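Step one of this worksheet: look at the structure below.
Every protein chain of the complex appears in place save one, which is left out.
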Amino acid sequence: MQFGSDNQTGASSQVLEMLTVANSDFTPGYGDDHWCAQATEALKDAFACDLEVFFVATGTAANSLALSCLAQPWETILCHHQAHILQDESTAPEFFSGGARLIPISGKAGKLRLDHLEHYFDLLAGHPPHTPGTGALSIAQVNETGLVYTPEQVTDLCSFAHDHKVQVHMDGARFANAVAALGCSPADLTWKAGVDVLSLGATKCGAMIAEAVLFFNQGLAASFIHRRKQSGHLVSKGRFFGAQFVGWLKDNHWLELAAHANGQAQHLAKRLASFSSISLRWPCEANELFVTMPRQLANFLHTAGAEFYQWPAHGLPPEVVLEKEDIFARLVTSFVSTDEHIDRFCCLIHEYESIQHGK
Amino acid sequence: MQFGSDNQTGASSQVLEMLTVANSDFTPGYGDDHWCAQATEALKDAFACDLEVFFVATGTAANSLALSCLAQPWETILCHHQAHILQDESTAPEFFSGGARLIPISGKAGKLRLDHLEHYFDLLAGHPPHTPGTGALSIAQVNETGLVYTPEQVTDLCSFAHDHKVQVHMDGARFANAVAALGCSPADLTWKAGVDVLSLGATKCGAMIAEAVLFFNQGLAASFIHRRKQSGHLVSKGRFFGAQFVGWLKDNHWLELAAHANGQAQHLAKRLASFSSISLRWPCEANELFVTMPRQLANFLHTAGAEFYQWPAHGLPPEVVLEKEDIFARLVTSFVSTDEHIDRFCCLIHEYESIQHGK
Amino acid sequence: MQFGSDNQTGASSQVLEMLTVANSDFTPGYGDDHWCAQATEALKDAFACDLEVFFVATGTAANSLALSCLAQPWETILCHHQAHILQDESTAPEFFSGGARLIPISGKAGKLRLDHLEHYFDLLAGHPPHTPGTGALSIAQVNETGLVYTPEQVTDLCSFAHDHKVQVHMDGARFANAVAALGCSPADLTWKAGVDVLSLGATKCGAMIAEAVLFFNQGLAASFIHRRKQSGHLVSKGRFFGAQFVGWLKDNHWLELAAHANGQAQHLAKRLASFSSISLRWPCEANELFVTMPRQLANFLHTAGAEFYQWPAHGLPPEVVLEKEDIFARLVTSFVSTDEHIDRFCCLIHEYESIQHGK
Partner (left out) sequence: MQFGSDNQTGASSQVLEMLTVANSDFTPGYGDDHWCAQATEALKDAFACDLEVFFVATGTAANSLALSCLAQPWETILCHHQAHILQDESTAPEFFSGGARLIPISGKAGKLRLDHLEHYFDLLAGHPPHTPGTGALSIAQVNETGLVYTPEQVTDLCSFAHDHKVQVHMDGARFANAVAALGCSPADLTWKAGVDVLSLGATKCGAMIAEAVLFFNQGLAASFIHRRKQSGHLVSKGRFFGAQFVGWLKDNHWLELAAHANGQAQHLAKRLASFSSISLRWPCEANELFVTMPRQLANFLHTAGAEFYQWPAHGLPPEVVLEKEDIFARLVTSFVSTDEHIDRFCCLIHEYESIQHGK
């Protein structure tokens, strides 16, 4: 019953096999090998365009390195107030960029919307050099509460941003889940919609340790190799990043893994709908469920071995007031989630409700 | 009719004279001179305590260097959402600290209050190393809308901060005006209330180019000389900072200058109260007035030579809605403001209102 | 005939197996898992002491993060003029530390010696805050020309450094090779000799992607978790670092891998001694050979498929003058080098010499 995070899994067997195959023989170091070359081609195919790609070990590195190519040290990076880059990556964006400032513009939970951008540019954007100018917009796909931006929504945000000379970064830690959910093409969600740079996370969805930064706007990529090396993110045995991506992308494996995780989340959502003690607070669009439940139920589930995290209350829909005895929580499914996990989890809730009812 | 900013003035004659006296003869460089020694003694007298003091040329340097001694690169600095360090000093705090993040906690205009701090610590403070921990609290005295924190208010904020192992910085760009307004002692407003470090601005209130950073909590000052030198803020002819402070502090000169500016502001506030077209939006407690007026009046005044700045609407009291035809503006008096300036300004408003009335 | 670098290999089968074992099941993320716990215990056993350990993906990250814990932004890091941290890691030390400066003190190739340190402190150490003070000493074990510091030499350097309040970092990218070469204990070469922090490289000697930073002086480690996160080096599926180290350390595997590489280097050195066209320029003490040879021979070997790198001439012993027609080169053996590689390589040299002789 592991619904804690999709990063608590191992690698998919196909990815692991490719790592094993890549382990034999000698190759040049630092990514100048045929595995990385093959992975690059596979990414170009998957996104149906030319692009520049760089591999790194972590999502924080991918995001921060990408953003440091978009925003000057004296500029800002607009984002959602719950953005992972703001809430969960220490002060990495500031460190990598030499001082650029994250500005949360959403105010409330949910998707980042065009009117958030408009409001910012109408009222808050300042007067450089005193006030930092705006350097980049970063949006997360899947977003902070498990929602998926449609291609139209991405297009609108990018279009507004570009009109204001602001480049767009997409934090795609769960990008595969978004593509699988929408059934559109990776291209539709990215460069066709105006995204300049994508952090494409493989780790959460079947890789061991592997993230890629994809520059659709290749003119922005010039400093990346220097930034990656200077920050210690150029690995010597680079082939292993290449091999993971080769395995991950081959035969649509990545989207199948994501579809499985999404399907499990849908299944879990359906099952939870039958309980009165637990409420889904955001539509389940990818592989995350955001729910409220009594603290007592949470304790009951934890004690029985279920894993999931309590979530900050500012992630609730604005109209929802968290009852004092309740908690807000996140449940994540993954490529290895099974119906059995879900069954056991729901049985526990059933058991809890029975006890409560019996009182 | 210069109500634009108190930094549009020159130096007071007493300060200028001291600079002239200090100009003759040779002295050691880099602040190892008798003028700096004398200024240090004068500051210890003025604040009635032992302290460490460092001189720099700008308020941004004073604030950022001070804050970099309080917050680690992976920590946050809590402040008002209109704080000068957040709104008007580029990304200097991030740059000097190596990445520390400013977190505005006030939400609304007015003073920063204990419940803002409580709310932050209850709901938003995170889980290092993922979320940055809290490193410092910075408050401005005089504050962002011309209000003055009482010693009790400062004490409450510092006390809460210290209970949470957070050090307190005070941005005293207009500290002299606050002291003059309250009629308390400098000590009451700072170390007695728990302030660890004060940026003491002399420039806006009679100096030419001179700011001081005062560490009441001397244990925090260890790295300052290194940080000041590394950031290019150690001036070779340091005596001229010393001399300005000697002149500024001598015979209570600084507080007299501040009292004059404050008195002029009071005078202007009283005069403005008689007009219907202009409304004071915050109590006038020091040397700044925050008003709303028709854009048409603002244009009329500007055309006639009056100087003042339009101000961001998020500085209005939360209950005030800015009418579409109005602007929010700031008027600042200084140590050289005169009754005549005020007379002329009010005559213009009178003229404007007459014309309007005649229509 | 791959003598290019020991980072052009894969992982040893024992390491790969452990990765495979660790792949199944769920574990907590970010290193809070039983594999990392087990690896930590194994490292404490191997070094026969308590210590703090942190895993990262690259040697550059390991070195720079370690050094940023030892040197303030306004301090220097003393090192060999050929040090990897100086020559091959971009400006990572400056970036991670916020400005600390590398000062090469060796002047000439070979080991860094006590008299280099003495000379520096006698003549070059400056007057803070104008001149940066000295923050750290970093030495490489195995060193820059394949030599191994004896425990006595390490002790002397550390002792002098500590007498001058300077902390010592050891870049152990090939630390296993040094231990295997000396036949001493890991403890003898590190904390018993005074080393404060060790970058322990596993990647070059049988791991896939895995480095560890070991703080023997645990008081210096306080900021590491923050620095690692801020620089994007905290991986989510941390178990895979743990697993690699568990596999690498188990049953003395690491030292056996290193001993094999060292043995191959000895074997190659012996074979090369019989040729007149190639000269070993530094004693072969670990798994690297530094040789001079005619450029023509180098081309001949490269054409035939041998891999090795030309090396900067300033790595030659000071008394050696590089002939115009010669090059300086490095040959590296690894845990997968075989006698057959060496045979083929030597056959080629023999062939070359025969041709030359026949002319």
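A few notes on this one:
Labels for the chains are A, B and C, by order of writing; each one numbers its residues from 1.
To be clear about the criterion, a residue touches a chain if its C-beta (ideal position, glycine included) is under 8 Å from a C-beta of that chain, and two chains touch if they have at least 3 such contacts.
All values derive from a computational prediction rather than experimental measurement.
The hidden chain makes contact, of the residues B:H130, B:H164, B:K237 or B:K250, with B:K237.
Of the options B:H130, B:K229 or B:R295, the residue whose C-beta touches the omitted chain is B:K229.
When the full complex is taken into account, the listed residue touching the unshown chain is C:W74, out of C:F3, C:W74, C:F175 or C:W191. Of the candidate positions C:H164, C:R295 or C:H314, contact with the hidden chain is made by C:H314.
The omitted chain makes contact with chain C at the following residues, 73-75, 87-91, 94-95, 98-102, 123-124, 126, 128-132, 312-314. Think of the hidden chain as still there; on chain A it touches residues 72-74, 98-99, 128-130, 223, 225-230, 234. By the touch rule set out above, chain B reaches the unshown chain at residues 2, 4-5, 7-11, 16, 19-20, 22-29, 56-62, 64-65, 89-92, 95-96, 203-204, 208-209, 226, 229-237, 240, 307, 336.
By definition in this document, only the chains that are shown with their structure count from here on.
Here the CA centre of chain A is 41 Å from the CA centre of chain B.
In chain B, the residues touching two or more other chains are 73-74, 98-99, 128-130.
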